[in-house]
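A quick write-up on the structure given underneath.
After this line comes subunit A, so read on.
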Amino acid sequence: MSAITVSTTVNGDAVDFICQPDESLLDALRGRLGLTGAKEGCGTGDCGACSVTVNGRLVCSCLMLAAEAEGAEIGTVEGIAKGNALHPLQQSFLDHAGLQCGVCTPGILVAAKALLDRNPDPTDEEVRYWLAGNLCRCTGYDKIIRAVQSAAAQMRSA
Partner candidate 1 sequence: MVKVLLWGSLRTHTDGQAEVEVEARTFKEVLDRLAEAYPGLRPQIERGVSMAIDGRIYREAWFTEIKPDSEVVVMPYMTGG
Partner candidate 2 sequence: MALDSHGKREFKQIGTRVARPDGIDKVTGRALYGADMSAPGMLVGRILRSPHAHARILRIDTSEAEAIPGVKAVVTGADFSIPDDAALADISVNVMARTKALYDGHAVAAVAATSAQAAKAALKAIKVEYEVLPHVTDVDAAMAPDAPVVQKGRSLESVPAGMGANVTHHCEFGHGDLEAGFARADKIVERSFKTAATHQGYIEPHACLATMNGDGRADLWCCTQGQYMVRTVCAGVLGIEASQLRVTASEIGGGFGGKTTVFIEPVALMLAKKSGKPVKIVMTRDEVFKATGPTVSTSIDVKIGMTKAGRITAGAATLRYSGGAFPNTTVDMGAQAAFAAYDLDAVRTVGWNILTNRPKESAYRAPGAPQAIYAVESVVDELCLALNLDPLDVRILNAARKGTKSSYGPTFDDIGLLATLEAAKAHPHYNTPLKPGQSRGVSCGFWFNFGGNTCVSLNINTDGTVGVTEGNPDIGGSRASISLMAAEELGVPYDKVRTIIADTASLGYNDVTDGSRVTFAVGLATIKAARDAIKKMCGRVAKIWGIDEDAVEWRDGAAHPAGPNAGKFPPMTLEEIAAISFETGGPIAGHYEVNADGAGVSFGVHLCDLEVDKETGQTTILRYTVFQDAGKAVHPDYVEGQMQGGAVQGIGWALNEEYIYGADGRLLNAGFLDYRIPVASDLPKIDTQILEIPNPGHPYGVRGVGETGIVPPLAAVSNAVSRAIDVRMHELPMSPPRVLKAIKAARG
């Protein structure tokens, strides 16, 4: 197996990395670029903990080869805050206890942001279905939904 060089953009910054042909984007983000915010909860696209955006589209980074990232724009949880200024979703998750252990939180924030970017005023049901691919075992989802809705309301009024 010979390694592949990939040039891509992560959270707005141009980066190059070398990866194996069978390496997932998740492994490259975590292992090659040190961006360990995205987590591997299953490796099969069933838990959403590895959620990132690729060219604006929400995907599981475990279900994408790193090589496919050539020329793409990748967005990860590390890029949501602007410096020390938290995104309203991040602040809302803190204010509404939308996390307990926090391991699903990066994926949920990336996914929720992708939702609100498309639909600033979702119903609870729309939030629940959009986030159905993000498993959380701690919260029972209740406070997550409240946190997303509160952030959405705040972003609408901003």
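As a selection rule, all candidates are chains of the complex that A comes from, given by their letters.
Note that a residue touches a chain if its C-beta (ideal position, glycine included) is under 8 Å from a C-beta of that chain, and two chains touch if they have at least 3 such contacts; residues count from 1.
No experiment lies behind these values; they were computed from the predicted model shown.
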Q | For subunit A, as assembled in this complex, the candidate in touch from 1 or 2 | A | 2
**Q.** Complex interface listing, subunit A residues touching candidate 2
**A.** 1, 20, 22, 27, 30, 35-44, 46-47, 49, 76-78, 80-81, 86, 90, 93-97, 99-106, 109, 124-125, 127-129, 131-145
